[in-house]
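Quick one: the structure is below, questions incoming.
Every protein chain of the complex appears in place save one, which is left out.
When the chains are written out, they are named A, B and C in that same order, and each has its own residue count from 1.
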Amino acid sequence: MASNSFGETFRITTFGESHGKAMGVVIDGCPAGLALNENDINEFLNLRQGGKTKYVSPRKEQDKGEIVSGIFEGKTTGMPIAIIIKNKNIASSKYESIKNLLRPGHANYTYLKKYGVFDYRGGGRASARETVCRVAAGAVAKKILEQHKIKTAAFVKSIGNITAEISTKNIVNLRKQTYQNVIFCPDQKAAILMMQEIDNIIAAGDSIGGIVEFIITGLPAGLGDPVYERLDANLARAMLSIPASKGFEIGEGFKSAQMKGSEHNDIFIPRTGDRQVALTNHAGGVLGGISTGMPVIGRVAFKPTASIMQPQKTVDLKGKAKILKLPAGSRHDSCVAIRAVPVVEAMCALVIVDALFLNQ
Amino acid sequence: MASNSFGETFRITTFGESHGKAMGVVIDGCPAGLALNENDINEFLNLRQGGKTKYVSPRKEQDKGEIVSGIFEGKTTGMPIAIIIKNKNIASSKYESIKNLLRPGHANYTYLKKYGVFDYRGGGRASARETVCRVAAGAVAKKILEQHKIKTAAFVKSIGNITAEISTKNIVNLRKQTYQNVIFCPDQKAAILMMQEIDNIIAAGDSIGGIVEFIITGLPAGLGDPVYERLDANLARAMLSIPASKGFEIGEGFKSAQMKGSEHNDIFIPRTGDRQVALTNHAGGVLGGISTGMPVIGRVAFKPTASIMQPQKTVDLKGKAKILKLPAGSRHDSCVAIRAVPVVEAMCALVIVDALFLNQ
Amino acid sequence: MASNSFGETFRITTFGESHGKAMGVVIDGCPAGLALNENDINEFLNLRQGGKTKYVSPRKEQDKGEIVSGIFEGKTTGMPIAIIIKNKNIASSKYESIKNLLRPGHANYTYLKKYGVFDYRGGGRASARETVCRVAAGAVAKKILEQHKIKTAAFVKSIGNITAEISTKNIVNLRKQTYQNVIFCPDQKAAILMMQEIDNIIAAGDSIGGIVEFIITGLPAGLGDPVYERLDANLARAMLSIPASKGFEIGEGFKSAQMKGSEHNDIFIPRTGDRQVALTNHAGGVLGGISTGMPVIGRVAFKPTASIMQPQKTVDLKGKAKILKLPAGSRHDSCVAIRAVPVVEAMCALVIVDALFLNQ
Partner (left out) sequence: MASNSFGETFRITTFGESHGKAMGVVIDGCPAGLALNENDINEFLNLRQGGKTKYVSPRKEQDKGEIVSGIFEGKTTGMPIAIIIKNKNIASSKYESIKNLLRPGHANYTYLKKYGVFDYRGGGRASARETVCRVAAGAVAKKILEQHKIKTAAFVKSIGNITAEISTKNIVNLRKQTYQNVIFCPDQKAAILMMQEIDNIIAAGDSIGGIVEFIITGLPAGLGDPVYERLDANLARAMLSIPASKGFEIGEGFKSAQMKGSEHNDIFIPRTGDRQVALTNHAGGVLGGISTGMPVIGRVAFKPTASIMQPQKTVDLKGKAKILKLPAGSRHDSCVAIRAVPVVEAMCALVIVDALFLNQ
């Protein structure tokens, strides 16, 4: 089954394993004439990589995207754009000791059941390392969205029980403040509490879940296609395809299940300009699967990282009881929701570009 | 954009509008040799239609699926199976009076922006009427799953603030009790409270949201494909494609965002039989996008029905202030989550059959 | 495998067996606002059906397409358009006697090997009856092409050893003359010889092959997508999907294999208007898989009908020697190339509409 592609008209195909030679993405369907260079890619890759803090698992060298095809004289040609990101700073050998153990919450068991083999080095293709390709492709998608004045942002909404209070009025500032913060939370007060929480979690050899909120502005009304290619359905699929995500909601989401129609319905207000707006945006910018022109807002839930430093009971490949103890120095994010922020933003951009092109 | 198809190997294509001649679905990819007749379809259609209670919007005559193709001597032939469900008991004229008003929370605005036209009769294709086709196709999918001893169920988990306590241990009983209850909630105590809540909502001319939980058992480990065709990602897309759904979660879902890794990881226990199981199932039966062999469990949030009998402020097509008052006798579910139960179950079946066939 | 759909953005899904209740097609991706009624469909269906002559196998009653969905107030709504064509005048019982015999040149053997079952009544889904759905969909595609001033035509180029001499300069006249002729050959002299040939073939209880030529004019330069969605590649697939077709060529086709580059290259001539034209059109309107703006011209080879009235040696399902003698009164075209003419034209229209929409 060919399952490493995403999108219909702006389609990405990704490849690579965490400790293989390189990660890569082929972008098919990018229009000709778009100015694009490796800096455009690398700026977004840098955001994903984060600073050299303890809050995201470090690779010592920065990821660099190399554009292999699809560019001529500084512009896209309409041909597929392949971007390669070499894997450096790899320490595979330490995984040898645990290669025969099932890892709780981890994909090695299911890969073994499905494929009979698992590239255990750093998690192989099941590693969040794969998301570097989404971000590289998202950088291209964002350049296209710029031409349509469509903006995307994502940020940490909560970590554990700490929830940020964030205004989404000014998306440009919001995005700036997000990426200036080491844990990608633009609410400075909450961010401090979150960092303390993570400090505790790291000290305990544990991990913690979190929620990422996304927002997309500048969308025209009319994007998305009933019945099965609804904008929100495609966003849901995009977000649930990110490693460790366990939930998706749009607008009020799960809260809407507790609301009455008279509360939830967004009342249209008499039009003054050429855009029809509503008093509220409980719907999150989508009605009947089609964009309303209001901001598209939603949230993605991430479970706590499966890899924790505490010893865990488990079994080996034969089902015999064992203790799993990750090797000292293993690199894992204690809260994957943080690094997921640019990934969620990238997936927003990919979904919207596809919807835009399908709408033409 | 061709967006009325769902699935890759077991692909359904649906058509029809609420007040058009008929609804229909073409099922492509059903294996040859499956015993199938119209009763198989109609039993599941009857569940969707509910009894003649006030809790689901009534059509006086039962829906009947007519199999037009793909069956020979009582069995499928491998050729496409077309099922037609005639629309009866239609009262379109009453919608005339409101055809030029934007309806808050409703898709008529977005359809108008996208297509320049909206078949306003009963909501046209944006109506939940479309889900009759999913249920008809789901009936066929469920017959295939039976051969693999895979079972599906769905039920009302909550309505407004009332949440049911439901054991998912015995899926056969669970399903039976669900469909015996007029609001599809197998927790009898909660069901009574929910009915009272809906009585109040109807009296107030309002509507209310709810959550549907689904469960799938008997799955082998190994279904679902990384990276973009994960089982949970495809379930998410399937569920968000149902009208009025606003959220999806798998396993602990949004709750996992508040959990620690040491709590959330499902600990594998020493194997006694041929299936590797874990102590808990926080993951909801999916790791790395691939089934673990444990039950797949998740939830779908439904917003309150957009159509309410209370007058609402709105605007007309030109943006001028108006009052929307639905005509007396309009048929709307006061809580769409109820009728969504067999639809959620049908979508589960469709996703799983596709994953099964892709895995062969 | 879902294999009853054709096209990406303008996608048709067909269903139905020769002697089942009905044939049908769902058209997904037709833009809103197109004036469309059943007459538009039926006019083209009538061409496929031919007059009541011996040259095409007769069904006594005319095919009538019933539009079930996707139209509101006389125009398309952007929703899927389902068209049903009831099967009438069916005489299935006569096939009983030969149901256990393999039929030389016929698909019953391969269907049996693949599916383990074959709906032998009139050929089931393997019958050319399926092409009625393509023509119905083609009628809609042609209405879209009209808006872009793109015209399509097809005609009988040869039957057996008789080849027509036909100028393709005036496509409107060409099409008119084609459909006025009972065997769809606009070269009146050749047509008479062809009819004589068919008379002889019928008398001998035999069948004969033929070639259909197609032409598409008014295309803008730039349709079709390298590398794997070339316009000519998609035309090739479209044509080889028609029952009994065995070959496809574009431009000079197989003749080009005998030519030199200095002969075959079409020399561009100095531009006078806004279209760049060439002296010749050996390429058949496509270079590098993309339309040049010159007419797209090609040919499709059809084998002689497999069903012949002569007795044939064969075997039964167990491989034992038998004689196949089709029942008297069996309805078969003696030359399928004739009835294939509107089908080839319909497939041209479907491919071009898809390429147009993909190019937007």
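Here is the rule we go by: a contact is a pair of C-beta atoms (placed from the backbone, for glycine too) under 8 Å apart; a residue touches a chain by one contact, two chains touch by 3 or more.
Everything quoted here is computed from the prediction, not taken from an experiment.
Novice: Footprint of the hidden chain on subunit A, which residues?
Specialist: 1-5, 7-11, 13-17, 20-22, 24, 26, 28-29, 32-33, 66, 68-70, 72-73, 75, 77-82, 84, 111, 114-119, 121, 124-125
Novice: Which residue numbers on subunit C touch the omitted chain?
Specialist: The list for subunit C reads 1, 3-6, 14, 102, 104-107, 109-111, 113-114, 125-126, 130, 158, 160-161, 201, 204, 206-211, 220-223, 225-230, 232-241, 243, 246-254, 256-272, 276, 278, 282-284, 286-293, 301-308, 310, 312-315, 318-321, 337, 358-359.
In this text, only the chains that are shown with their structure count from here on.
Novice: So what's the Cα centroid distance for subunit A and subunit B, whole Å?
Specialist: Each chain reduced to its C-alpha mean, subunit A and subunit B end up 27 Å apart.
Novice: What are the residues of subunit A that contact at least two other chains?
Specialist: 226, 358
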